[in-house]
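Here the structure is laid out as structure tokens; the discussion comes afterwards.
Only a single protein chain was left out; the remaining protein chains are all shown in position.
Showing chain A:
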């Protein structure tokens, strides 16, 4: 797959934590509406790649182009703004604010963007319905099951209508049944809204939901297009 027409392109990314290299010249690209699985063994640097792509972490060198903008030259505030408006996130665990109800959690990104509470919660409720968790809207995260919590998190990641969704081991803490349902809902919703999905996983059955796989090993990313 060539970077032409890509929404997000990373070139020659290097990132070191202390003396440990996490990324060592990694390249990556993704098109609108595409689902790309980033695979690799534990400690290979796949999460670091996701963090660099999302502008959460600045790489030591290399470039990340999103929709014509170079992320590495943006200020912290500009990158935060980008994440609020254009990106969505799903993590493995610990991502819902425990004191807020599920619907308030889903509405949170909208509210951070300045949307009024009522409107934000209406849109959040719609997404929750779509992800089949409308019944837990007013429960706190501590009162719902892991699968429900993860679907709430997916709803939250999609509520702002992001162009790229970053999912880091989104089913890592779920059983296979729940994990598969979450993946079905996530990819279905993303494809419908033409949201690109960067899916970090080490599970082949999760990666099976993707259009393309990228394998990260020793900090280098290798596109597996055509391999599968």
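Here is the rule we go by: a residue touches a chain if its C-beta (ideal position, glycine included) is under 8 Å from a C-beta of that chain, and two chains touch if they have at least 3 such contacts; residues count from 1.
By our rule, contacts and distances are computed from a predicted model.
Student: Between "Lactate utilization protein", "ABC-type antimicrobial peptide transport system permease subunit", "MoxR family ATPase" or "Outer membrane beta-barrel porin/alpha-amylase", which matches the UniProt record of the unshown chain?
Tutor: The UniProt record for the chain left out of view names it "ABC-type antimicrobial peptide transport system permease subunit".
Student: Among A:8, A:57, A:102 or A:136, which one touches the chain that has been omitted from the display?
Tutor: Selected residue, touching the omitted chain: A:57.
Student: Using the definition of touch stated at the top, determine which of A:14, A:65 or A:111 touches the missing chain.
Tutor: In the complete complex, the chain left out is touched by residue A:111.
Student: What residues on chain A make contact with the chain left out of this view?
Tutor: 17, 42-43, 47-48, 51, 54, 56-57, 77, 80-85, 87-89, 91-92, 94-95, 97-101, 104, 108-109, 111-112, 117, 121, 140, 142-143, 156-157, 168
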